[in-house]
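Certain chains of the assembly are absent from this excerpt, and the rest are unmoved.
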Amino acid sequence: MPIAQPFQTAQAITFINHIKQQCPLVHCITNDVVQNFTANVLLAIGASPAMIIAEQEVESFVIIADSLLINIGTIHNSTANSMLLAAKKAQQTQTPWVLDPVAVGPSLSYRTDIAHQLLSFNPTVIRGNASEILALNGQNASSKGPDSQDSTQSALNTAKALAQQYQTIVAMTGDVDYITDGNTTYSITGGDVALTKVTGTGCSLSAMVAAFIANSPDPLQATASACLMMKKAGELANKQQGLGTFAVSILDQLSTFNSTHE
Amino acid sequence: MPIAQPFQTAQAITFINHIKQQCPLVHCITNDVVQNFTANVLLAIGASPAMIIAEQEVESFVIIADSLLINIGTIHNSTANSMLLAAKKAQQTQTPWVLDPVAVGPSLSYRTDIAHQLLSFNPTVIRGNASEILALNGQNASSKGPDSQDSTQSALNTAKALAQQYQTIVAMTGDVDYITDGNTTYSITGGDVALTKVTGTGCSLSAMVAAFIANSPDPLQATASACLMMKKAGELANKQQGLGTFAVSILDQLSTFNSTHE
């Protein structure tokens, strides 16, 4: 039995086109560093972002949104409560939602505790790097901050176990992306190391996953499609001038993505 | 009687040059998604942005600022109070100020209540899309989030009524922009649909309006000039590479805008 099935561009195209047709309304409660880039990424792929964060509003907005993203990158008291309220409501209304457990680990126990509370509300997808997936499962991870220090290969079994335990999809991204529900696992290679040198590529990928799983009959392949799209955009983006132009070019590539990219 | 008078580039040039000469200090209390883009837009047109948000500071800063922007996009408890304090002070000191009522509507009653409280402090200009203008007037709007689902043509009478009721200027932007004080109405066509695919173009236009009405003898034409400048920048910006380059190019166009654009 193969460990993982390579996921191909041809499989992703249907899901990519689905976003453009549906223009899903994606409710984002995300970190302060990446709000602008995340909104522009969602607009670039054809989705409609809405950053609604007040405790008074998150529950009613989850009801009308097509999907929800919760990213704990710059979590603090006020946003933590909004995140818990939104996740609980998403579980009740069966709104698909994505948890991005930025920088969880033993040295940041506050966010790690909140992440575990959020897990109890049954996220549709957990999207993180290898260090975050290991830490979320209570294992030793090498990372001290938001950047991963572990390989996705080394954490694949943990990702599968986490998916099975919480009956969720784990999208663990890095040199090789793995997308697993504990039974079926897809792998995606390619991309570019420069993607790790632009802030928000991982966080905005989590938002893309939220857009892709909105009204989707196949959340596992929808999630893999989002990961593939970001990897391809990273491959195709202009790396000649430096990281500033590269970041702009990622948005260019996402907004002009078409089925000839194989 | 014509419904609206077309507003021309030749009329805007005086107001555009006025910004560069005066370098108005624009106090911005705006949403987390667009802070960076808004600051860069204000710098590009020759204004000086200042994002001061603490409850302890907003009142004293309104006094020294040349104008004020209040944008409720990511409103929550703490910022709501700062907004109310700033708006009240602006009314007292007759500091011109702009209200951007992002995403008001029945499904988001918290912000809608705050927006109505803010309205009681007599904004100089309300800048919103058609759905927001309809919702602010208590009418049915089609939008569920920050993106408009209604046409400005269909909401023009509402915009005029709102302007008259609150003795304010309403700048309602979309395919066609309408700028009205309830009596005189200007229209601006052109622009580019890509402007709706970059986050913050509407929000930063509201900041531009704040810059334009600072120390202006004609706030109605000043507001129309800001709207025209953004539409022209959208027309002239580079759309060949995709939305990332387009967003960068908007800033380029605003910073190099000159009177030959007709």
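Should a chain be cited, it is by its letter among A and B, assigned in written order, with residues numbered from 1 in that chain.
Criterion: a contact is a pair of C-beta atoms (placed from the backbone, for glycine too) under 8 Å apart; a residue touches a chain by one contact, two chains touch by 3 or more.
Quantities reported herein were computed from a predicted structural model and do not represent experimental measurements.
Whole-complex copy count, one sequence throughout, 2 copies displayed: 3.
Following the convention adopted for this analysis, only the chains that are shown with their structure count from here on.
In the CA-based superposition of chain A onto chain B, the rotation angle is 120 degrees, rounded to steps of 5. Centroids of chain A and chain B (each the mean of its C-alpha atoms) stand 32 Å apart.
Every residue of chain B that touches chain A in the complex is listed here, in rising order: 31-37, 73-78, 103, 107-111, 144-147, 197-200, 241-245, 247-248. For chain A in complex with chain B, the touching residues are 25, 32, 35-36, 39-40, 43-44, 48-57, 60-61, 63-65, 78, 82, 247-256.
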